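Left out: one protein chain. Kept in place: all the others.
Here is subunit A:
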Amino acid sequence: MKRRQVWFLLLALAGGALIAAGGFGLTAESQKTISGFCIGIGAAAAVLGVGWFADSLLVSAAETEEVRRIKQIEVNDERNVRIREKAGAKTAKYMNYVLDSFIIVLGVMGAAPYLILTAAGLIAVELILFVYFSNYYSKKM
């Protein structure tokens, strides 16, 4: 088993463990929010882990040296890299608008303050990450 596949399996297992912890371990009323987070993140991790593991099995069965080389070229192709970067940047930009609108909608709907603050926190996280990566790349490039 390749190292990559072990990581995928570990991710799936960690996801399963989080779901179990959220569903069966954190049952008290006061732990409801944490339990929800655990189940949500656990489900995402489990699905990604299983999906990537299955994908790696399918690919490695058919993978030859030539196929692997072509795949590497496609992944590292500078135009494809630039397309991915541009698409990522645009997606992040529009997701920001979506998130802003979502917070306004939550406010108009009279949602609980912790929900609005959590959503606003996501924007703060995005801003912090933006500053961090801008700083990182300005030093690196």
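We take it that a residue touches a chain if its C-beta (ideal position, glycine included) is under 8 Å from a C-beta of that chain, and two chains touch if they have at least 3 such contacts; residues count from 1.
Note that contacts and distances are computed from a predicted model.
Novice: Out of "Copper-translocating P-type ATPase", "Helix-turn-helix protein", "Spermidine/putrescine transport system permease protein" or "ABC transporter ATP-binding protein", which one is the UniProt protein name for the chain not included here?
Specialist: "Helix-turn-helix protein"
Novice: May I ask which residue of A:Glu29, A:Glu65 or A:Glu78 touches the chain that does not appear here?
Specialist: Considering all chains, including the one not shown, the answer is A:Glu78.
Novice: So that we can see where the missing chain sits, which residues of subunit A does it touch?
Specialist: Contacting residues on subunit A, toward the hidden partner: 73-74, 76-80.
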